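I have a structure I would like to understand better, so I am pasting it below and will then ask my questions one at a time.
Removed from the display is one protein chain of the complex; every other protein chain stays in position.
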Amino acid sequence: MNMNSPGRLRLNLDPDIIAACHDSAQVIAEKVWKELEGLSTVAVERAVARLFGIDGVDPAGLPLPNVVVDSLSRSGGLEDGVAIHLAKACLETGGEPQDVAEAIAGGRLDFASIPERPRHEVEAKARELARRAVERILSRRREREELIARLGQSRQPWLYVIVATGNIYEDVIQARMAASQGADIIAVIRSTGQSLMDYVPYGPTTEGYGGTYATQENFRLMRKALDEESEKLGRYIRLVNYCSGLCMPEIATMGAFERLDVMLNDAMYGILFRDINMERTLIDQRFSRMINGLSGIIINTGEDNYLTTVDAFHHGPQVLASEFINLHFARMAGIPDEQIGLGHAFQIDPWLESSLLYEIAMALLVRQCFPNCPVKYMPPTVHKDGNIFFAHALDTMYNLVACLTGQSIHLVGMLTEAVHTPFLHDRFLSIQSAKYVREASRGLSDNLSLVPGELIEKRAQSLLLSAKQVLERVKDIGLFAAIEEGIFAGVKRDRHGGRGREGVFKKSARYFNPFEELLSGKQSRGFLTE
Amino acid sequence: MNMNSPGRLRLNLDPDIIAACHDSAQVIAEKVWKELEGLSTVAVERAVARLFGIDGVDPAGLPLPNVVVDSLSRSGGLEDGVAIHLAKACLETGGEPQDVAEAIAGGRLDFASIPERPRHEVEAKARELARRAVERILSRRREREELIARLGQSRQPWLYVIVATGNIYEDVIQARMAASQGADIIAVIRSTGQSLMDYVPYGPTTEGYGGTYATQENFRLMRKALDEESEKLGRYIRLVNYCSGLCMPEIATMGAFERLDVMLNDAMYGILFRDINMERTLIDQRFSRMINGLSGIIINTGEDNYLTTVDAFHHGPQVLASEFINLHFARMAGIPDEQIGLGHAFQIDPWLESSLLYEIAMALLVRQCFPNCPVKYMPPTVHKDGNIFFAHALDTMYNLVACLTGQSIHLVGMLTEAVHTPFLHDRFLSIQSAKYVREASRGLSDNLSLVPGELIEKRAQSLLLSAKQVLERVKDIGLFAAIEEGIFAGVKRDRHGGRGREGVFKKSARYFNPFEELLSGKQSRGFLTE
Amino acid sequence: MTVDGANPAAEKRQLPRGKILPYGDRHGDGMVQVSFTLELPDGPEAEEAGRQVMKLMGLTDPQIVASEPLGPSFTFFVGYGKLLRPVDLDNLKVAKLPWEKLDPETINKMVRERLGRPIVVVGAATGTDAHTIGLDAILNYKGYAGDHGLEAYSAFRVVNMGSQVDNRDLVARARELRADAILVSQVVTQRNVHISNLTNLVELLEAEGLRDDVVLVCGGPRLSHALAVELGYDAGFGPGTKPSEVASYLAQEVLKRKGV
Partner (left out) sequence: MTVDGANPAAEKRQLPRGKILPYGDRHGDGMVQVSFTLELPDGPEAEEAGRQVMKLMGLTDPQIVASEPLGPSFTFFVGYGKLLRPVDLDNLKVAKLPWEKLDPETINKMVRERLGRPIVVVGAATGTDAHTIGLDAILNYKGYAGDHGLEAYSAFRVVNMGSQVDNRDLVARARELRADAILVSQVVTQRNVHISNLTNLVELLEAEGLRDDVVLVCGGPRLSHALAVELGYDAGFGPGTKPSEVASYLAQEVLKRKGV
């Protein structure tokens, strides 16, 4: 990973304050996990089913992982986890998990009617199935590493653009063009509403709104196209999709199987922005991140969304606090810092005097607090309106700040942000301007240093101090209460409210998830060198 | 004058080299003047006629200053200068110079037939007429100073835009709108070709190409409109026109009478870009600058034009050398540094790696070499094409450099530069973006300092050193030979070639120009405090 | 020898009264900028096709000033041309907004005196739309651009259901609260998803016999009063709407309906 750096442009920050932030955030994350350890969710179990190789839909169109989990839920076995029941069924039938799932969907098999077996035998089978899954994922990961070694990749900041036509075939066209124009990372935005669906759609899709459904087939089609472009262009093009929503772990699994490179995965986004139940989200994020970590996928957190919802000038500390928390949740799930792409954004009112100085302060602060993270910088959006020319000028200044402050992943802003999801040429124009700024400003941060005690440094120092205070408060009251209080993005959620709550269940004493065992506590890098 | 500064962003420059540049440039300018002292031009004489109050056209449409000078030329008296002949005619007829001019135009009077008078009497009359002219100019100057004191003005950098519809009435509309959008300075671009006309058109005009004719009536109409806007907006709006061409001193006079605030006035522009005879231009620039100086007008030099003609990356030293020369020509004509707006530009190929660093180096260098000059910074133009969106992004970076490096006069670039002279909304969009950058970057240069020995500083130091060498070479061979060699803008001109050469004449022993006597060697500020 | 004998009056090439053309740098020049992409590789053929697009838009003197390859098979164009077909100002149909702007005190007073209780308002971002900022701007105390939201008025009792609200849930809630008005926000408009969402709500209300009992209002950045009326709403509010405008409308409309 060629980590970008802000050169000589460095803030003078108190390392003790940063350390204190880390300490608080770690306590916050650990406390959450201690409370939730005894719970699992339908999404986690469906992900296990997928990891075991189950895919496809029943005649009614219901995805087989749902069929399996629903069936197990009806038969009362869900509390044990789907893994041992599937393992048992495989042993019983001699088939693969997919065969079991199809048999269940076809009404030819019923979990309840499968006779018990010795625990160690069933666990061993489950472990074997899990190891196969891990191997499948690692082989995609190695594939990525080989491609990068062979084809190379752009210098950072990497230019990241979205495609969002709603139609995977149009998306493919647009993505290919974007790559040939200079994009390094292509994100396929999901259709509005997918995050609230408690299943993952199946097959190629052509009818999304404001985005395209995330399906494994869509992932595959896009990955294939981008692999072709990568070969053509002689540089590896990364593919992104979204984990958030009611299906975080399943989508993480699909991403791992289809060699996605980056996934939006935020510990709290679902709670705050989709009104998904807190426990559900926090359990799901953990398992999904274990898989993201294993697959070598860079996760991107969603703090930028706070800044679209509340005033960016005043909410800097909350963003930073949330980044510390997201980081520690990710580390706990075994993701190394090199895969933790914390998110932030350029969203201060452009007409505020010295707004650029505040943006630089925040961007440097994030860069310096998380030196090993491939931080992702989001462009201005809220303060754009239909004046596409002004929006383009605003993006240009944003581009400069992205380059000057050494951000790693540079999401390219669109001049038509306030009008529509990007058109083919919107992306061209935005990439052109971002490339110009990237090349023209090469070396700038090595030529400049900050004057101590001036606005930029003072602002950064005060943001850091406030973030520390926010984190201490969250540590004191716990994350659940903090969200109930509306500390993040000004959004208040009830611990027991929100969608998908019915999908949370208490693990039985017999509960077994071989992936927990395999992946827990390990940094994903470990797997490759094992 | 609230001079802008680049804050903490300062280059480490060797003051001895700067001093050496000044020395060479002063020698260069003095040498030129020594060679030309014995010459005058028809344009200088027409300007004297205008200063004496002659205006209007004859029935054929020929401006009366031309009628007077042509008539004198025919009668063989031009070598004495127009002043004494006019003074004599006034004494003879008891009328004003305007009456004399009309009588000559009407064939009722003939210079040759006016009897001689004692020299001291004629000179005294000429001095009296000249003092009235000076008073007329100073009263406009005081008016400006009072308006600024009462209404105030923007903080620098001042936003400067052009209007160029070809039609003064449309120009007035566009200028009013531009002022209300935030422009601080309005320049009325001249029609292509006016600079080659050996007379100044008369009256309001509506048919220019790529600009509007500079006429005294057009100046008046625009000044009036901008005064109204200034009152409405509560800040003084400056008006600009062009001195260059075959009528430099006449237009300087008209500008002084109509309270223009800024005039493009370059010692060499006419030679290089209009193929006007060297001697003609160098004599004319001197007299025109004496008037500009007196009237409190800021002059703007045209080094930016070099960078549109030859590669900006390689020709930095020539630009700087030319600025030193222009400065010393201006100082010799009695203009204080506070009125010498040296020009330069952001014109390096945007796709050159680190181009922005080179632009910053050059902009800081000019700013620091001429700390008391209201330097004028020109936007990118050559590297723009019909992609108006990219052009807008380029201008945005230019805007930042203008603010960061403390330029005083910020000519706002147009996104449609490669397409047409600006439309009403082009100006709006460009001003909007320039204002955004100005406000957003407030204080930035106080927050940043340059890392010594890095690219920006090294580049600036090497440009300065090369400029010194260029100046030494020009000093050695003289300015005429240097231009013949094509040292500036890659353009070679012959000392005895070019247009308007026939308008240069040798002064007789009886030559008298009361303005030379009144203004020579005096810094214009002196007049107000006298 | 003068350059021209300008005459300001003659010069103002006035169009016929009530007719107007786009303005570039001269009255009546008709100048328009366009940009678009064609699925053709860059080259003279594409450029000619681009010019034809401009002709199909009725532009005189079409000039393609930039053609940028977007990849092997698409080209992006920027063009300038003259639209010399005037707009007839006299025949413009500008949807008149059916209320006048009142200040908060007047609204509060008028509702207190004439209705005797607060107007009950239920608001939601419906369907899968999760954009709440616009809705909150209208409803929440904080308001928008220095103008307080409906919560700040004694004249309103506000229930903000938030985002992603199913139309059925919204209707149920409105019935339960005996709401006087329903306020819907729709921000995502790709493939007209807002139109189908909005239409569906009207159908539900009609099916439940509730349509006439409520003042039905929608808002969002791509909505206008004209479009709202077309879709069967009583009013619609577009970008930049201030809460006090909505408050003025609701107070006047509800009181009118109640006949008080």
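Read from first to last, the chains carry the letters A, B and C; within each, the first residue is number 1.
We take it that contacts are C-beta pairs under 8 Å (C-beta built on N, C-alpha and C of every residue); 3 or more make two chains touch, one makes a residue touch a chain.
All figures in this text were calculated on a predicted structure; none of them were measured in a lab.
Participant: Using the touch definition up top, pick the residue from A:Q153, A:T205 or A:Q318 that touches the left-out chain.
Facilitator: If we include the chain that is not displayed, A:T205 is the one touching it.
Participant: Just to verify: which one of B:Q98, B:S180 or B:S466 makes contact with the chain not shown?
Facilitator: B:S180
Participant: Per the definition of touch given earlier, which of B:G193, B:P336 or B:G443 contacts the omitted chain?
Facilitator: Among B:G193, B:P336 or B:G443, only B:G193 touches the chain that is not shown.
Participant: Considering the whole complex, which of B:F52, B:Y242, B:F257 or B:F273 touches the chain not shown?
Facilitator: B:F273
Participant: Could you please point out the subunit C residues that touch the chain left off the display?
Facilitator: 20, 22-24, 27, 31-40, 44-45, 48-49, 52-53, 56-59, 63, 74, 83, 85, 87-89, 92-95, 97, 222
Participant: Identify the residues of subunit A touching the omitted chain, counting contacts across the whole complex.
Facilitator: 57, 60-62, 164-165, 167-170, 174, 191, 199, 201-208, 213, 215, 385-389, 418-424
Participant: Give me the subunit B residues in contact with the hidden chain, please.
Facilitator: Contacting residues on subunit B, toward the hidden partner: 164, 166, 176-177, 180-181, 192-193, 196, 207, 209-210, 273-275, 308-309, 382, 385-386, 418, 420-421, 423-425, 428-429.
Please note the rule applied: only the chains that are shown with their structure count from here on.
Participant: Could you pull out the chain whose C-alpha mean position is farthest off from that of subunit C?
Facilitator: Comparing chain centres, B lies farthest from subunit C.
Participant: Would you mind pulling out the distance in Å between where the CA atoms of subunit A average out and where those of subunit B do?
Facilitator: Chain centres of subunit A and subunit B, defined by C-alpha means, are spaced 59 Å apart.
Participant: Determine the centre-to-centre distance between subunit B and subunit C, using the mean Cα coordinates as centres, and give it in whole Å.
Facilitator: Each chain reduced to its C-alpha mean, subunit B and subunit C end up 49 Å apart.
Participant: What whole-number Å value describes the gap between the mean CA coordinates of subunit A and subunit C?
Facilitator: Averaging C-alpha atoms per chain gives centres 35 Å apart.
Participant: Out of subunit A, which residues touch more than one other chain, so two or more?
Facilitator: Expected reply: 429.
Participant: What are the residue numbers in subunit C that touch two or more other chains?
Facilitator: Residues 68 of subunit C each touch two or more of the other chains.
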